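Right, I'll just put the structure down here and ask away after.
Here the complex is missing a single protein chain, while all its other protein chains stay put.
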Amino acid sequence: MIYITRRERFNAAHRLFRPDYSDEKNMKVFGKCSNPNWHGHNYELFVTVKGEVDPETGFLVNLKKLSALIRDKVIGKLDHKNINLEVDFMSGKQASTENLAVGIWQELELQIARLGAQLHCVKLKESENNFIEYFGT
Amino acid sequence: MIYITRRERFNAAHRLFRPDYSDEKNMKVFGKCSNPNWHGHNYELFVTVKGEVDPETGFLVNLKKLSALIRDKVIGKLDHKNINLEVDFMSGKQASTENLAVGIWQELELQIARLGAQLHCVKLKESENNFIEYFGT
Amino acid sequence: MIYITRRERFNAAHRLFRPDYSDEKNMKVFGKCSNPNWHGHNYELFVTVKGEVDPETGFLVNLKKLSALIRDKVIGKLDHKNINLEVDFMSGKQASTENLAVGIWQELELQIARLGAQLHCVKLKESENNFIEYFGT
Amino acid sequence: MIYITRRERFNAAHRLFRPDYSDEKNMKVFGKCSNPNWHGHNYELFVTVKGEVDPETGFLVNLKKLSALIRDKVIGKLDHKNINLEVDFMSGKQASTENLAVGIWQELELQIARLGAQLHCVKLKESENNFIEYFGT
Amino acid sequence: MIYITRRERFNAAHRLFRPDYSDEKNMKVFGKCSNPNWHGHNYELFVTVKGEVDPETGFLVNLKKLSALIRDKVIGKLDHKNINLEVDFMSGKQASTENLAVGIWQELELQIARLGAQLHCVKLKESENNFIEYFGT
Partner (left out) sequence: MIYITRRERFNAAHRLFRPDYSDEKNMKVFGKCSNPNWHGHNYELFVTVKGEVDPETGFLVNLKKLSALIRDKVIGKLDHKNINLEVDFMSGKQASTENLAVGIWQELELQIARLGAQLHCVKLKESENNFIEYFGT
């Protein structure tokens, strides 16, 4: 069993708020992250997959295929987008980094199985000081 | 003459577009950066000031004061904000990194002179691959 | 179960030595780290906590509260201090990165439980080439 | 149980190919990594060992000894070398990052046991976007 | 006058040697960098251009065009290549980072003028500890 990690990046806008909260409560709970005019981040996404090394190629997975898959299923939906308004798999969810990491896992899990590997971890870095890791349920 | 650089960070949303362009032309010129629903970045700001070392303190400027000034005049106006909609010194300007660097210079130049130093460079990093430097006119 | 990591930083002086060793033995075992005049580091601390996402906020924990707790219980005691002389939870212990990581764990474990999460890992980076991870006993 | 990680670096040339494949098939499977004239990387190696802290020294292992061991058994064999042609423990193997990580594990496992610790992970970073982790079988 | 910098990356193999030196002299002058079996690096290239901001777009240059130009004229010729054997603009030159930076300048200078800007600096980073800057003659 070996683990390979691919990093991809995207830039997006979001805000944290609940429509059933007043503006005051949103500000109290979410602080400046609740700004109705949005803010944004350079997100770094680290996708770790695990499996056996193919003795013929010496690869766990072909990294070009893994990168293309992540770009197709995740980056293309998130890059230069508004996470609250435009990302199908985040519809109706709070646009927190936690929920985003879980959403990305769900987008990737079956697709990576088709590459012959197993999704191990989605790590999502929102800033140099904060990141989320999700290993599935 | 010695140079000291202080790094500060902010997260903000923006878009690149001209209201006098059609949507098609905005997309052609500015690409996905023109998304009407905004996107955003983790910006890194490097402010370089120059001057003589004070023989009493060994300091060019007191870094706490320099940091407080940058936070007060620049970061507080930009962090978790929408650059197009909410930043007074960017009002009526294209929200490009170039214009933002020049705007930050104008916010800081006189203030830094009051600290007894001279603003030398505003460097603004929008992503790990792109940054702007402005040294004044 | 999801994991969130918060990075905080501190600068401190320390030395590695045993008072029951001769100077020669301290130098032999600890090398230049035993310098009686101290040396120091920019430490990076990564605190990882785990738990369930709150469906109301989309948060595992409120990062502002987590950051404030780490600053109050750990960074405030270590930043710009001498680890051998001034840090209550290191009193009587060798000021190694290993012992410091364990000490930080003990400072944080109960406090993080009060935030409704569970401390998972204390990672302490002493230089770009060396770091310690502690996951509890 | 505590974990300590030491980073070391090496620069090397390699290519990915199978001698039993045609040039066309090598290009199809391995892309530009199959260039017969070689290419190369700045590799970063992170070796993580685990064990108990020695109450006398406060150390898990002496980092100087760990670093010297990694340099002697691994870096000295790889740095400024051609992985396909000159590295004994890679002889007859595909020069993939996966196989290289496993080969480094095998070079280090017993040696680290002699230091009184246990090898936990070999992490090998080939670029800022890709890395392999191996935890033994 | 404003400055914009674009980072691009490439991986390549090379060696430092003179065919008119003996193997011993090559080893004495160039050390392990003279290994006849090659070694390689992950190079980081920073291209800085300067000029006036276009008041219509807020851009100094269109970064997509700048990136495409660098990839076309430089990265495509260097990435996954052998600098000594395969790079037209390095033919007959010592494959040092110094010469490579000058060669990249010559490939880019006129092309960047056609974008309406002026090449200011080619910075080439061979490792985390070494980099070259060239500002033209």
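The letters A, B, C, D and E name the chains in turn, as written, and every chain counts its residues from 1.
The definition used in the following text is that contacts are C-beta pairs under 8 Å (C-beta built on N, C-alpha and C of every residue); 3 or more make two chains touch, one makes a residue touch a chain.
Remember, it's a predicted structure, so these values are computed and weren't measured experimentally.
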{"item": "Among the chains presented, those that the missing one touches", "value": "B, C, E"}
{"item": "Of C:N11, C:S91 or C:Q106, the one touching the omitted chain in the full complex", "value": "C:N11"}
{"item": "Footprint left on chain E by the chain that the document does not show", "value": "16, 18, 29-31, 93-99, 101-102, 128-135, 137"}
{"item": "On chain C, residues whose C-beta touches the chain left out of the figure", "value": "9, 11-14, 32-33, 35, 37-42, 79-82, 85-86, 127-128"}
{"item": "For chain B, residues in touch with the removed chain", "value": "1-8, 48, 53, 56-60, 63-64, 67"}
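By our rule, only the chains that are shown with their structure count from here on.
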{"item": "Separation of chain C from chain B in steps, with touching chains one step apart", "value": "2"}
{"item": "Contact-graph distance - origin chain A, target chain C", "value": "1"}
{"item": "Greatest separation from chain B - chain, by CA centre", "value": "D"}
{"item": "Candidate from B-E, A-C or A-B with the same interface as D-E, over half of contact pairs in common", "value": "A-B"}
{"item": "Computed distance of Cα centres, chain D from chain A, in Å", "value": "29"}
{"item": "Distance between the centres, which are taken as Cα means, of chain D and chain B, whole angstrom", "value": "42"}
{"item": "Where chain C touches two or more other chains, by residue", "value": "none"}
{"item": "Touching pairs among all chains present in the structure", "value": "A-B, A-C, A-D, B-E, C-D, D-E"}
